[in-house]
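Sharing a structure, written as structure tokens. Questions coming.
Yeah, one chain of the complex is gone here, protein chain that is, but the others are all in their spots.
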Amino acid sequence: MNTTQSAAEWWALNGALIFEGVGIVAFAVSGLIEAARKKLDFVGMAVVAALTAFGGGTLRDILLDRRPFFWVQNVNWIYGVLVICILAMVFLRGRHIALTERAIIWPDAIGLAIFTAGGTQIALATNSPPIVAVILGTLSAAFGGVLRDIVVNEIPRAFSDHQPYSIVAFVGAWIVVLGAALNWPSLISLAGSAAFIVALRMIAVKRGWRLPEWKV
Amino acid sequence: MNTTQSAAEWWALNGALIFEGVGIVAFAVSGLIEAARKKLDFVGMAVVAALTAFGGGTLRDILLDRRPFFWVQNVNWIYGVLVICILAMVFLRGRHIALTERAIIWPDAIGLAIFTAGGTQIALATNSPPIVAVILGTLSAAFGGVLRDIVVNEIPRAFSDHQPYSIVAFVGAWIVVLGAALNWPSLISLAGSAAFIVALRMIAVKRGWRLPEWKV
Partner (left out) sequence: MNTTQSAAEWWALNGALIFEGVGIVAFAVSGLIEAARKKLDFVGMAVVAALTAFGGGTLRDILLDRRPFFWVQNVNWIYGVLVICILAMVFLRGRHIALTERAIIWPDAIGLAIFTAGGTQIALATNSPPIVAVILGTLSAAFGGVLRDIVVNEIPRAFSDHQPYSIVAFVGAWIVVLGAALNWPSLISLAGSAAFIVALRMIAVKRGWRLPEWKV
């Protein structure tokens, strides 16, 4: 067996998993920060963290009537989120929140990219029309945060902060559709879409881009 | 081919679709008015409009384990809602909202009627018990508005404004059940139920009927 090839194979198999984990951690942390701000108890922190991390992908799978959910297939994600919550109970303090929020900007962008690209491909694989696949891909990544905000009784930030977040995902998801139409290898479509989303998201953050406002 | 017959056939095929479209537009507009009031950004407006228009029917289909959703089968509904949102961004201003709300009272009643009657029939067709079919029919029509209000962080109007809205739908849905029990042609049941709901809803609006209040 060729070593280079097996390294490539290893990456093809595990790379997405690693990036997925980075995204899940970022989403879970954003959930528990919100839960901590609202002074929820440990149950609340764990549920909100899990809802933020798993909610988008779960809703996508419910809409596609697809089982098992990724957190059922790989229960380590559940234990991982639980461990993060316990660590947060013990170590996270109010003064760390601003720092933590800055620290998860990159992981969060990676999660946005991976879940969008992966979700779009999963939806395409079940013969969803392109616009539906793109919507379900975007929702896989962005709806966990929407559920987080609904549960802690806030208007979802994704709908009201005028930041290009889900719209970046929505645009990048079309690269997966394009790749499928042109018969690109799926790894290329996924990587291309994800890279585009991470790049555009980080540019939007750095430059402080804002969505157009509805003029009263 | 007989011209009269084909006109009748055309109406049987497309009439429901036209009324459905009227309802979807009304629901979407009610969603984006709410989103505009809350100063949501474009993403928020589009999601809330789509949730209001598609949420009830989608929840019905999830509960019935039925796929594809009507907005997946006919993606033009999605593009239609998107176009409405773009038009609203460009043309809708604060001073138009009261007028728009008056203008959608009739279309909204039509949407309530069409979705309730159609949803009840769909549920009956999957062998749901009558009370379940009636509930799912009502929910097809009324739950989009409930989701809209939850997302913009309000107590659902449907539960708190004391107006006869979903209760009108609930009563009218029994006409579809009755028609099925008496083997009426389904077009008759649907039209009868929908006409009853539109009429009763508009009478309730005109006369300012109110639901009984819980006395503290």
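By letter and in written order, the chains are A and B; residue numbering begins at 1 in each of them.
One rule holds in what follows: a residue touches a chain if its C-beta (ideal position, glycine included) is under 8 Å from a C-beta of that chain, and two chains touch if they have at least 3 such contacts.
It should be emphasised that the depicted structure is a prediction, and the values quoted were computed from it without experimental measurement.
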Subunit B residues that touch the omitted chain in the full complex: 62-63, 65, 128-129, 131-132, 135, 146, 150, 153-156, 158-162, 165-167, 211-216
Identify the residues of subunit A touching the omitted chain, counting contacts across the whole complex. 35-36, 38-45, 47-48, 58, 62, 65, 67, 69, 71-72, 75, 78-79, 88-89, 92-94, 150-153
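Everything below uses one rule, namely that only the chains that are shown with their structure count from here on.
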Rounded Å distance between subunit A and subunit B, as computed from the means of their C-alpha atoms: 32
